[in-house]
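The chains shown are only part of the set, and none of them has been moved.
Chains here go by letter, A, B, C and D, matching the order in which they are written, and residues are numbered from 1 within each.
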Amino acid sequence: DEAAAGFQDQILAGDMSWDDVLAQARVDGEVQFFYWGGDDNLNVWMDSVVAPAMAELGISLVANRITGTKDAVDLVIADAASGRTIGEGSVDAIWLNGENFYTLKQQDLLFGSFAQLLPNAANFEWDEADPRSQLNLRDFGTPTDGAEMPWSGEQYVCSANRAVLPVEQTPRTFEDLQAYLEVNPGKFAYIKPPHYLGNTFVQQVLYAFNPDGTGATPFQRSIEGLGAAELARLAAPGFEYLKDIEPLLLGGPQGAVRYPEDAAAAEGLFRNSEIHINCGFGLYAVATKRADGSYPQTAEEIIFPAGNMIKNKNYLAIPANAPNPAAALVFANYMSSVEAQVTKLDLVGYPAGIDPWKLDPADAAALEAAAPAHYGVTQDELDDNIAPDTNASLVEVIEATWLEYIERGSSLPLEEIVANAVANLAP
Amino acid sequence: MTSVALQGLAKSFPGATALAGIDLTIAPGELVTLLGPSGCGKSTMLRLIAGLDERDQGAILFDGHDISGLEVSERNVGLVFQRYALFPHMTVRRNIAFGLRVRGTPDTEVNSRVNEALDTVQLGELGERFPHQLSGGQMQRVALARTLITRPRLLMLDEPFAALDADLRRQMRSFVRDLQQRLGLTTIFVTHDQAEAMEISDRIAVMQAGRILQVDQPETIYHRPVSAVVARMTGEANLVPGSVVGLGDALGVELGFGPVPLRQNGFTPGTKVLSLIRPEAIAITPVDPGDGHGAIQSSAFMGQSIRYSITAGPNTFLVDAVSTRRLVDGQSVLMRVDPAHVSVFPPANNQA
Amino acid sequence: MVLIVLFMVGPFVPLLVQSFAFQWDWPNLLPSEWWFTARDRARLPLGWDYVLSPYSRLGEAVLNTVLIGSATTLICLAICLPAARVLAREDFAGKRAFEFYLSMPLIVPEAAVGLALSVMFVRVGLAGSYAGIIIAHLIPTIPYMVRMLTAVYQGLDRGFEEQARVLGASRSQALRLVTIPMLLPGILAGCLFTFLVSTNLFLLTFLLGQGKIITLPTLLFAKISGGSLDASAAGIALVATLPGIVLLLISERYLNGLNQLTGR
Amino acid sequence: MPSPIWRRRPTLQRQQVLGLLPLGVVMIVLFGGALALALLQSLGFAPWLGINSFPDVSYFIALWGGASFWWSLWFTLYYSLAATVIALVLAILLALGLTRAFPGRAVFGSLYKLPLVVPYAVGIALAVIMMGNGGVLSRLAFALGWIDDPAQFPLLLTTNAGWGVIAVYVWKQLPFMALAIHAVLISAGREQAEAAAVLGANRRQIFREITWPQIVPGIVSSTLICFAFNMGAFEAPFILGGGFPDTLPVMAWRYFNDADYTLQLQGMAVVVSIGLVAGMMIAVYLATYRRYERSLGRV
């Protein structure tokens, strides 16, 4: 599509005013947005807040709910494979992070460096010098290069059911957890990798058991930089731990360990006290889930694993073959507006993706006011225990290693497993 | 050879009384036919005897013993269905052997008895065929053989020839009759074809609406029916209204072509009656116009006989005459009837 | 017998309870809090409020399901009816082989067809479109439709059509006035079942809909794919049961049940 | 000496062809095309992914060379067969029961068809709510005092024993089979069974000798359909299955969803393998059945 290609060139070259983009977006008329539709609250917000706001801009939001973000990435790739270029694909914007972004980037299927061209780029910290800019510039260690717009923050938080787990027995570290499980076997489960929640748990374990004591730091490097052998060395104690606690996990005492498939499954276990601690992304999960009945009313947040609670952001990416690129830009801009961020925080409980210190005080205050309550911990305690994500190129390796070493119970030495995984994943 | 007695046998279905008290005794080796219109309860009677349905009331005695308590499979009766109910997935041999096999008869005996049965029904070569490879008459014979091989105490045949065409039917009739007499089987035969009933039976039980109207030998049923209804059910009948007249010191009945002496007693002159004369009981002689009792209205050639429709006085008679030469329409005829073949019924009897 | 039926319809009871529950924890046999007592506190729609709100996309899913089902049924009928006539009445070389081929979709895994078709459809631009899904739905529905219609045609004595012709009806008059009306109950039963098969299809819809077209099965699958069930999932499951119940009632009431389904 | 014919009617031949044409085209282009494509792809033909090593059996070799494939195959077969057999036994009981008169049969006779008309996903939802460790059965077990913690409830879902998967298949397919068998029983009527009874057969003998041969064709066609479906089914084992090793369709799905797109060809090889195995099993089954049928004189 030549018109779209022209638009792409112009906008990326900075030759276009925002008004022109808005006008062009109205011509596009719609935006095909793909996002994980497993959260009812998010769905409601998307349909009741975002769609009307987009409609005001003359764009109809087609919010496609998908079960796995990868489906949208696949779609982009399939379209591209059948020769569809800019203006001809079927996906305008995807809510993603980590691996999926990495995939699109690798396959060179991203629209281009648009993030800082948007008016609402002002709401983000882009200064490399400021360490707080990291989450805007890197996604799971992959430089975003402005090809995706930060949209929402997240932090890995675990919750305890106080009805069965008293405050004094609450684990803070993985060793605590193991001790707790010795006494209460089977009362914990983490979500099964390759689900990203499961991956995240595994990453935290690896940080915590990093034999060098350097925590997350070495895991920020790409696999090319780190090397398979080094990764295996760093990960070995963590995987040992995972193997050790396996018999103590849900179903372990009965001889058949069960890893829940997704967050909903884990929540179900948590509700029924089949597990005493439930972990997942969700800084305000306890508040929102107590409100919608998916958590017991006795649920509270806990600090676990202390110092290694992964915090990240997730993003909106625009594929290289977006059918409505202008509308996609307008959409991404809206999603990073203060207005959108406030209502999202308020209704869905997803932490802000924009950086409060970049906002004017009124906006920052509004954002703070919109934040749901915490139960059992304070925001400061939570802020004090964060860790970064693992590099996206490592995630797949770790994931494959977990499948081979833990799930399939491979007897090969870990080094070999990691090496195999790296070899298999090399394009 | 078994005697069978039904005593006050009754059965109702929701919405229909199938049998309203049946009393019937069948002598050992006798063939009794149930003759009656559709729905009169013929099949129901057989099903009760076989134990396929449960009676509401009454008793069924075999040789004087009540068999009501026995299971179907213990009664040892034979029942041949209208549509044969051959087992389509078994060869003729296996169909016939079925009754023995389920009794656990040793194979060698089964084999020899099946061969025997195949011979009896003259199907020697067809043992390995499947039912669908047989003609109607052959299927019927297999059904018979299958039933006979178990040596039932009582053989019951439910309209066995209904699905066969006219010729085959006639053949099978005498085949079954011969077999039955040869084996001396107590038999109940069901039909609604009166000619079939006449030809095959020792006695006929004429049924209507769940009751037996008359049980008698074919000749008696045909010539001396107890009612006009039975008369009509057992063959073509001229039923002529008239009244009893004195005829010398005896009684007679006026038929429209002169009074005929009456062989029945118990009527007073002047009584209104219905007279039965069978079409073949009237003899006609062509005469000059004016001399006859009546005139030929129409005629139909029927092969063996010619059926004339003759108007005499107020009545129209059907007359069957052997087909020597056909009289033309309009021909005047004299009519004669053998008094032995005239029956009369009191009016009250005409309803039944 | 009672146990069997309990096994088949009994589980709908807890499903109904779940759909009205706000909190229903183990080991309670009834929810500790019902949805209607919690709904006033909630800021976002809960349970049935969510299910019946536009946000659940249930309406869209129902509409899509019915639309796709109807279109599939009609097209399938149009294709199968003339063929069934020939298959029921004529004998020709290769007929048995052809009939076997027609029933192949019953034994070829849906995944094989779905995955291959999605590759095909992406290339021709049918993926993610209604047309693509409807076309794909033809494959698993054709065997049923052909079988049922063939049986129906076999049940129809040629004599009726011939009688009509002898009475002076032209070919088209005979078809219109005699054949079609006489086949109607069978055709309706075939359509009903085809509709049913279509509305129950998940994998094909899922693979070819590319997440853009949601139907009841895909919506429900997305809800329960983790292996857990919340109130809104239970509500959606119940709603997904409704079309089937309606069709079942229709068929039991007017069409001598689904018995024709078993054709031969 | 044929007399002149003024108007020829179109020959039957042409009408036949016209009647079959649309169906033939759809089936050959769509279904045949899909099959061909699956086969081609499993043999290394996928130019749109930049792969074309056709013909190339390496995907099959890689697949069949790994133990996990055989495990998956075993589970696939096990779920399919177990479910089919269980459903069949129950369906025969149900169909026989339905031929008897009893109060409430009309309602009963409709009620049992419910699963037939609802999507599998609903069945899965029911399995989740009933059979999970926190599910209704587990709660009932607690109420009866058998267990006091959900973990003590036997693991029914997400286990390779496949109780959940099998339960869903049985639940959904039992009515289908019962319907087929019941229809046969109805159309066969009671006459043959009665004839057998009069000939002295008891209930068991009647079932074995008469009823069974009557219902066998219905059984074969419905079990065939169900078995083949189970072999290729995805939703139930995906949601309720025990995880690795997954059933073959789930395995194919995972290949297709892998970040590595070249694994799609591997996935196709899995899918084609399912078809081959199912086809082989069905061929053996049908051959056995044909032999049986021939022994019954049905050709």
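Simple rule for what comes next: a residue touches a chain if its C-beta (ideal position, glycine included) is under 8 Å from a C-beta of that chain, and two chains touch if they have at least 3 such contacts.
What you see is a predicted model, and the numbers here were worked out from it, not measured in a lab.
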Per-kind copy numbers - full assembly in this file: A x1, B x2, C x1, D x1
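Basically, only the chains that are shown with their structure count from here on.
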Chain connectivity with chain D absent, coordinates unchanged: A, C | B
Chain B-chain D separation of Cα centroids, rounded to whole Å: 55
Chain A-chain C separation of Cα centroids, rounded to whole Å: 37
Overlap residues in chain B, where contacts from two or more other chains coincide: none
Contacts with 2+ other chains: residues of chain A: 71, 81-82, 261, 268-269, 271-274
Arrangement of touching chains [line / ring / star / complete / other]: other
Chain-to-chain touches, reported pairwise for every pair that qualifies: A-C, A-D, B-D, C-D
Contacting residues of chain A [partner chain D, same complex]: 68, 70-71, 74, 77, 81-82, 99, 103, 186, 192, 250-251, 253-254, 256, 258-259, 261, 268-269, 271-274, 396, 403, 407-408, 424-425
Chain D to chain C touching residues, read off their complex: 12, 15-16, 18-20, 22-24, 26-27, 30-31, 33-35, 37-38, 41, 48, 90, 93-94, 97, 108, 110-122, 124-130, 132, 134-136, 138-140, 142-143, 150, 157-158, 171, 174-175, 179-180, 182-184, 186, 217-218, 221-222, 224-225, 228-229, 231-235, 238-240, 249, 252-253, 256, 267-268, 271-272, 274-275, 278-279, 282
In the complex, chain A residues that touch chain C: 32, 34, 37-38, 40-41, 43-44, 47-48, 62, 64-67, 71-72, 75, 78-79, 81-82, 90, 260-265, 267-269, 271-274, 291-294, 296-297, 347
